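Yeah, one chain of the complex is gone here, protein chain that is, but the others are all in their spots.
Let's turn to subunit A:
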Amino acid sequence: MTNVYIHGIGMTKFGKLESSLKELLLEASTEALNDAGRPKIDAVFVGNFMGGSISNQEILGALIANDLGLGYIPSTKVEGACASGGIAFRQGILGILSGEYETVLVAGVEKMKHASTPDVTQAINSAMDTSSTEKHAGLTFPGFFGVLANRYFYETGATKEHLARVALKNRENGVRNPLAQFPKPTSLEEILAARMITDPLGLFDCSPMTDGAAAIVISRKKSPIHVRSSSQVSGPTQMQDAVDLLSIPAIGESGRLAYEKAGLGPEDIDVIEIHDCFSMTEIIATEELGFFNRLEGWKAVEEGRTKVTGDKPVNTSGGLLSRGHPIGATGIAQLYQLVRQLRGNAANQVANNPRLALAQNLGGTGSYSTVHILERV
């Protein structure tokens, strides 16, 4: 259990945006600060992955502190590939738990759409072990999950259609989320016929390049949303080092720790945002987090259990696949959606007043994972 509470949230629209990296950061942060009632901020943490390589812009923490008039306070940028946002949030929590800070602003941001796909893919590849033989072989992030998916199909009854059903569900959710990147409905047929990115993953199975930012204000002072637990672990950095290709131990272990610290289990969770960087990843993560049995996550998809109306609603925001994936912002955007769910005013609001919510944010091919469990109190 932590003594940390969420006081305010903010998020820009996700998609292809004209605003600069800095403007996105300031817009989301201002909304979160206003939502929290403009408290005095003691520190700032920012999650960001490629501001330096793609936008030639660093010092993101100081930009916020200076341009939002927060004063001479400490500010820090946090990098953990696609888990940068979740790790920044955890650093904010730890700062409060240490007693050093009372109230912290955490923001996440990425600006990707202005660069070419090969250049962004190249920048994303910096989250691999770049000295490894498998990086030299040409493995990519989608490629890793393509290799995983083909083996998953081989060992289970799952097919490409199950992956398509994940993509379709998340698109249906995204269409009803005004902040999501993709407002256009699709169909199973369109998803299955889409061009291949890395076999068997097609265009709709892969999260897009996205511009966007999200922010959150947390404090030791009480609010109706309690951060019940926070966990983070590191895992294998190479595919050829995986003991079991169909398991991502960083996800499983971060989940186990978060449940243990919160004193509850997967059966208690009412609403979930997990890191569906690829449709395959969502299925594996639902297994690793204990919502479904190992190698049976695909059956839960078939039965509709992860839909908004299901018993384990996953990615009611549209997920990375349809809300969009501005890398450093994703971990914070997941929390934004869950706070809205717990407040009862979310896009795709789940029924029966959800009380416990879980966010899981992944970096690399399982190099980092964070889990946060939120509770309405």
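The working rule: contacts are C-beta pairs under 8 Å (C-beta built on N, C-alpha and C of every residue); 3 or more make two chains touch, one makes a residue touch a chain; residues count from 1.
Rule of thumb we're sticking to: contacts and distances are computed from a predicted model.
*Asks:* What is the protein name, per UniProt, of the chain that does not appear here: "Branched-chain amino acid ABC transporter permease", "FeS assembly SUF system protein", "Cytochrome c oxidase subunit 1" or "ChsH2 C-terminal OB-fold domain-containing protein"?
*Replies:* Answer from the UniProt record of the missing subunit chain: "ChsH2 C-terminal OB-fold domain-containing protein".
*Asks:* Using the touch definition from the top, which of A:G47, A:G86, A:G108 or A:P142 touches the missing chain?
*Replies:* A:P142
*Asks:* Taking the full complex into account, find the residue in A:Q57, A:S132 or A:T156 that is in contact with the omitted chain.
*Replies:* Hidden-chain contact among the options goes to A:S132.
*Asks:* So which of A:G37, A:G69, A:P118 or A:P178 would be touching the chain we can't see?
*Replies:* Result: among the candidates, A:P118 touches the missing chain.
*Asks:* Which one touches the absent chain: A:T198, A:S230 or A:T281?
*Replies:* Considering all chains, including the one not shown, the answer is A:T198.
*Asks:* With the missing chain put back, which residues of subunit A would touch it? List them for me.
*Replies:* Touching the missing chain: residues 117-119, 121-122, 124-125, 132-134, 136-140, 142-143, 146-151, 154, 195-201, 238-243, 245.
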